[in-house]
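Every protein chain but one is kept in place in this view of the complex.
As written, the chains take the letters A and B, and residue 1 is the first residue of each chain.
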Amino acid sequence: MTAADTTPATTPTTTPTTGPAEEVLSHEAVLTGEPVVRLEGLSKSYGEQVILDGIDLTVGRGEFVALLGPSGTGKTTLLRILGRLEDASSGRATIAEKTSVVFQEPRLIQAQRVWRNVVLAAGRGAGARQAAHAALAEVGLADKAQAWPKTLSGGEAQRVGLARALFREPDLLLLDEPFGALDAFTRRKAQDLVLALWQEHQPGVLLVTHDVEESLLLADRVIVLGGGHIQADIRVTTPRPRDTTSPEFNATKREVLAHLSQVSPHVSPDHPAHRDYGKIS
Amino acid sequence: MTALETLGAPAGVPVAAPTTTHTYERAGVPGSGTTRVRRVPQLLLRVLAPLALIGLWQLSDTLDWVSPQVLPGPMAILDAYRELWAVGDLQAALPISLQRAGTGLLVGGTAGLVLGVVAGLSVTAERFYDAPLQMLRTIPFIALVPLFVVWFGIGETSKVALIIGASIFPVYLNTYHGIRGIDRKLLEVGRTFDMSRWETIRLVVVPLAMPGILVGWRYAAGAALLGLVAAEQINSQAGIGYILNTANQFQRTDIILAGILVYAALGLVVDVVMRTLEHVLLPWRATHDGR
Partner (left out) sequence: MRKLIASLFATTLLAAGLSACGGDADAGSGSDGATKLTISYQDTAFPALIEASGVLDGADLDVEWVNLTGPAANLQALYSKAIDLGHMGDTSLTIEQANSKTDWTADNAPLEIVAGWRNGNDPEFSPLVTAVRTDSGITEVADAKGKKWGFNFGGYNHAQYLVSLVQGGLTEDDIEPTQFADGATSAAAFNAGEVDIYSGGHGPILGALASGDAEIILDDSQTAIPALNVWTARKDVLDDEEKDAALEEFFERMSGYWAWHDENPEEVKKILVEQLKVDDARADFEYEVRRGAFRAFDDGLLAEEQAVAQALFDGKAIPKLPEVGIGFDPRYNEVQGAISSADAQAAQ
């Protein structure tokens, strides 16, 4: 909670909840050393409503972090702050400059061909097109480079979104429930793809999800958010690929669900149907 | 799949699971054989209806059902064209009118585009001039003819200014709504991927607003042609509007109808041009709509 001296451009803050926010968070973020995210006392409130209340969090390069929590606990708000789509009310944040976001829906620009969606503003030359092809090849869509987004399936579109995010070779990759709209089969394949790409490029990843199993399948750390605070920060040490039926896996899962049940009264840690509790609450 | 092929499904018919394919096909999609048979009479019908109408029209003229003062027959209108051509009015009218309409459309449409883009992007700009523009929009520009004489004189300026006035609003409105209709989430993409404002406009805003913008230009082109009638009331010695106005003054119903048909033809040309433009500028839509 005390002022850190690593980044002088940012403003230190102390007050967690009371009173209107005075300090506006600066996004003059510079990556210093290994961490790609360092949050200190980060708070966000809309008027009287406090969404995030003094969040401290550090994510290192190459670390895969999953963020769980009931709807309305500020998961998406936190991701939006990290993605520079919103400003925090107070606190300080140091965020890697090269940050990419994969959104819940693909958010492709229908009027641009697939490869252009991947490249976006990053150059117009022939090199850009080749690089886009390479990025698309990584997600298995090399043949769709010239296609229009409207001709893609949901899974394909989301993979283009992933290629777009990786194209910048980000130090921090933010994933906002990117598999939510996919069917089970496609979802599974997309998860494998994300994992493979993460292992290949080693960015810091922050995955916002509703799905406990998904978080345990993918992440090194599972953070449970509730009431604007970090309720739990659980390390998952099982080596990958992980077996969802193993006792070890299920033990961790129960632990996570237990934490969740504290922040969300509708969740019982023993009920198997509550794997995707977000949709129940 | 084999069942499908023997049934002769036309290429491109979406096929889901084979079990549902048979019912789907019988219910909705005509076989390739029937398609060809059906298309011919459709084309014939398209041509037949106008032809029958023209025939009936000529008949009513020949049999004196209506006085030629009220509705001259097609032959009379052909004669009117011949007359206009012999004097040289028609040849003189088209270039000069198209130049007036074109200049006015270009200036007015561009102004509308710029105003629309700026208002679409900036709330400040929208607050600044959207309300006054909405007020101006409702003024019938034909009623402004006398004022335009006072403001812009009786030369080309007042004529072109009138057409500018007619064509500025369709482009403005449709551009503005086209931009405001863009999903805010897509603009966020630009922000997260560090696109500059200009790059966002070039790569996201303008391409996505293009369908609306084109609709605006289509309307504006129509308005510019109609504006000719009003504009060419002001000191003109040539032009389609001039021909119409003179014919109106001297009770030449046949020439009035001939002039109106010229407008119809020009409207058709505008339509073809805009369709072509849409194909060129909106390829991503063409694929979607299946042409």
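To be clear about the criterion, a residue touches a chain if its C-beta (ideal position, glycine included) is under 8 Å from a C-beta of that chain, and two chains touch if they have at least 3 such contacts.
Note that this is a predicted model, so its numbers are computed, not measured.
Undergrad: Could you run through the displayed chains and say which ones the absent chain touches?
TA: B
Undergrad: So one chain is hidden, and I want to know which residue out of B:77, B:101 or B:164 touches that hidden chain in the complete assembly.
TA: Only one listed residue reaches the unshown chain, and that is B:164.
Undergrad: Considering the whole complex, which of B:96, B:115, B:240 or B:257 touches the chain not shown?
TA: Residue touching the absent chain, from the options given: B:115.
Undergrad: Decide which residue listed in B:42, B:138 or B:251 touches the omitted chain of the complex.
TA: Hidden-chain contact among the options goes to B:251.
Undergrad: So which bits of subunit B touch the chain we can't see?
TA: 69-70, 83-84, 87, 89, 107, 110-111, 114-115, 117-118, 121-122, 124-125, 145-147, 149-158, 160-161, 164, 197-198, 233-237, 242, 245-252, 255
Basically, only the chains that are shown with their structure count from here on.
Undergrad: Counting in whole Å, what is the centre-to-centre distance of subunit A and subunit B, each centre being its mean C-alpha position?
TA: 47
Undergrad: Under the definition above, what is the set of subunit A residues touching subunit B in their complex?
TA: Contact set of subunit A toward subunit B: 83-85, 99-101, 103, 105, 107, 109-113, 116, 120-122, 148-151, 164, 168.
Undergrad: Spell out the part of subunit B that touches subunit A in their complex, as residue ranges.
TA: Within the complex, subunit B contacts subunit A at residues 183, 185-186, 188-196, 199, 203-204, 207-208, 210, 282-284, 287-288.
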